[in-house]
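Removed: one protein chain of the complex. Kept in place: all other protein chains.
So, subunit A:
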Amino acid sequence: MTTTTLAVLVPLLPFLGSAAGLLLGRTAPGFVRPLAVLPTLAAAVLAVLVAARQGGGKAVDAATQLTPTGSVPIDLALHIDGFAAVVAVLVGVVATCVQIYSTGYLRHDPRYPSYAALVSLFTAAMLLVVYSGDLMVLLVGWEVMGICSYFLVGHYWETPEARSASLKAFLVTKLGDVPFLIGLFALAADAGTFRITGVLGAVTSGALDHPTLVALLLLAGVAGKSAQFPLHTWLPDAMAGPTPVSALIHAATMVAAGIYFVARLLPVFAASAAALTVLAVMAAVTMVGSALAALAQDDIKRVLAYSTIGQLGYMAGALAVADRGAAVFHLLSHGAFKALLFLAAGAVIHAAGTNSLTAMSRMSGLTQRIPDAYWTMTVGLLALAAIPPFAGFFSKEAVLVAAEHTATGDHTAAPAGAGWIVLVAGLLTALLTAAYAMRLWLLAFRGRGAEAPDHGRQPIQMTTVLWVLAVPSLGFGLTAAYLDDWFDGNALTPTLTTAVLGTGLAVVGAAVTYAVRSTLLARTAPPPAAPAGATPVPAAGPAAAPTVAHPDAEAGQVEAEALDLPHPAADPADPGRALLGPLHRPAADGFHLDAVYRAAFVRPVLAAASLVRFLDREVVDTYVRGAGDSAKGLGWLVRRAQTGNVQTYLSALLAGSVVLAVVAVVLANAAAGA
């Protein structure tokens, strides 16, 4: 088979799998699991094959036109360069891991068939985005992902959190998609084509008339999809979905799409210094703000969600300094370790029976219950904190090196100011990232208090996947030297200055957090041997943490129940609170951005809705009701004449005839006289 055929099969297989899964889900439950796993696995294998054949060399292009559109043509086109090839491999591998994990995680879920089909559809849409060589076809995959995320985040739609989170994810990303669509049209109007190769050619020849406008419009859609400030608010709430969905959204699909899109069209953005500066500021605000927010979250999955936003900020920062190699490199390593972190967090939530870090910090022995999740999560957190030699270190260094080169003027593709913004924010975020990674690890695995309950071993599918993903989290960075050829050719290897600075800051952040935690623990240690009958101090004592009602149920159900749990009073030994000080409360609320959105968008929309309701009910309906009422009133008047007395009727008839006769005579006389 040719490379093109293989590449077409990559998005097609999961799509067919999802269609078959949706059709056969009820009639043939036995086929659901193979239909979920096998097409995705095959797509992953084919993506590897395509990558091997493409080999980072010349881009593979193929196109077929289904029907003429009359104006700008829309082609079913493939454009596979090094970026597309490796990102497709990441998507395929992570999606396969998620599908395998889900077979264990949602074993007895009644909605598993539709869930698995939607995950396959999600994967297919992302692969379409990755391989598509036509912006309109790319947009199709982009929007299919939007609707899939809506369905999957709302998987536990019995809970109000999941319902509102899925709506929020859909609406916020759509808020960015509207300018995105306009931007695509503006781009196509300038370039005269939707083909990516054509657009890039137009940029090189300077045919793009409004690069800044187009780039800013496109950035709005990217900010929505890739959860960048100020459109990131949907991502932390999207935690209401099942853990494998979070892993998929955060690691391989959806949020990666925005970064990947910018990487693909980077020359368009690089044509406008203003757009790059805006992107740099956006990335910097996103990184620092999300890292601060992550430090204050109590829900383990929300911590990971904010960390995703921060890491996406790194990628956006790399794009802002016009180095897409570094951005996609970080996308790949982040995809591996973030999928690992989320899947491990699912196991942790299952074992602990709660998603609250405070509650976990009041349990001990969680590490013995789930050794696989413990070790793999440690690897993932080390990679997240960018400690060498884990994957995150190399990719984050690539970003910082690119920023440094731009800042010092070695690279002139982007303004130096953008380089400085990204560099400073990146270093600050490295410190904060290590701090919250350390806090997460300490609170989840170094808790003190009652022994964690034993629910038996985790299913084999879940633990295997964790170890499979731990391998790239550990060793992917070592391929940095080899990956250069696949990307633009910029060196991805770390340099001494940024490596020492970044790692030093990360170590400092982690060490400070550890120290604060130890100090706080020593200060608030429970008084030894409290006298009998004395009321225990609830905050300091190892009070029983609230856990779910059915801790022995399968993982998915435990998580759904954990969504409804009240979060316990804050742990006084929580290092995040001490480190953030007065910033803690706003950070825990995501810096009140939701309130701003409520005032800026939700309230006006609700007011407009009530206005429309008023116009409909009171104005339009008045006419309709008036038409009915006037007919009724006329009928009432006419009915008054119906007395039932025949003689009255006859009298009226006679009177009428006389009047008519008189009129006829008078008229005849008048006519004769004239």
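One rule holds for everything that comes next: a residue touches a chain if its C-beta (ideal position, glycine included) is under 8 Å from a C-beta of that chain, and two chains touch if they have at least 3 such contacts; residues count from 1.
The rule we apply is simple: contacts and distances are computed from a predicted model.
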### Query
According to its UniProt record, what is the protein name of the omitted chain, chosen from "Sn-glycerol 3-phosphate transport system ATP-binding protein", "Sigma-70 family RNA polymerase sigma factor", "NADH-quinone oxidoreductase subunit K" or "XdhC family protein"?
"NADH-quinone oxidoreductase subunit K"
### Query
If the hidden chain were put back, which of A:Thr27, A:Ser71, A:Ser205 or A:Thr643 would touch it?
A:Thr643
### Touch residues of subunit A, complete complex, unshown partner
639-640, 642-647, 650-651, 654
